[in-house]
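What you see is the complex with one protein chain gone and the rest in place.
Entry: subunit A
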Amino acid sequence: MSLRILVGCKRVIDYAVKIRVKPDKSGVITEGVKHSMNPFDEIAIEEAVRMKEKKIAKEIVAFSCGPTQCQETLRTALAMGADRGIHVEVSGPEYETLQPLHISKMLAKLAKDEQIDLIIVGKQAIDDDCNQTAQMTAALLGWPQATSASKIEAKDGSLQVVREIDGGLETIKVKLPSVVSADLRLNEPRYATLPNIMKAKKKPIKKLAPKDLGIDVSPRIQVVTVEEPPVRQAGAKVENVDAVVEKLKALGHA
């Protein structure tokens, strides 16, 4: 097998950062805040690189959509082992209202243009937790999907994927081309080493605008307000189950 894999890498606020809401409640503070690649996307890239090392894949294309700084995210992907990058530049208010549907359309178009055999994305992004992009992309392409993958095995023209579902683990077989979304236990991503980062500088990153792919990114939603979650209230102790039910009824929850 010699697959060409497309991997989606989203630039998100780093998981360790304390999120703060803007004073005007229009969003969260992103300026001057540390950003990095969405951890699930790191897992996706790692899986693609491992497939390339096993000679199952022949080329890995990393994709990111967003402002100029997404180039740094792509550089990390290239340092981990991707061969080339595609950056679709969207910034400003359009970026604030970008939705998984827009990204799915981009992935679908690129899959056709670049003759992709397999799309791997993280199962969700840690900023919006949507968990929609893989599914929508597959639907747009009419391709089979395997989401929340914790193990992928390539076997004669198709993939055997173990999925983490509520009830436990489900093993399915999907024919290629297909879309897979990576879950936490799929693998442990390698550290980008400094020599690889320097070598990655020579790998190409193609820059595109959404209209180059025929995609309209004008907003379909409007953010009304963004607020911090309410401060946690103190709890109350009760004697027995009946008292619990009484309290719940009084609070209007039952």
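Operating definition for what follows: a contact is a pair of C-beta atoms (placed from the backbone, for glycine too) under 8 Å apart; a residue touches a chain by one contact, two chains touch by 3 or more; residues count from 1.
Basically, contacts and distances are computed from a predicted model.
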{"item": "Chain not displayed: protein name in its UniProt record (\"Very long-chain specific acyl-CoA dehydrogenase, mitochondrial\", \"BHLH domain-containing protein\", \"Protein YIPF\" or \"Dipeptidase\")", "value": "\"Very long-chain specific acyl-CoA dehydrogenase, mitochondrial\""}
{"item": "Given A:Met1, A:Ile126 or A:Ile197, the one touching the chain that is not displayed", "value": "A:Ile197"}
{"item": "Candidate in contact with the missing chain, chosen from A:Gly32, A:Pro204, A:Gly235 or A:Gly252", "value": "A:Gly32"}
{"item": "Subunit A residues touching the omitted chain (full complex)", "value": "32, 36, 71-72, 75-76, 79, 191-198, 201"}
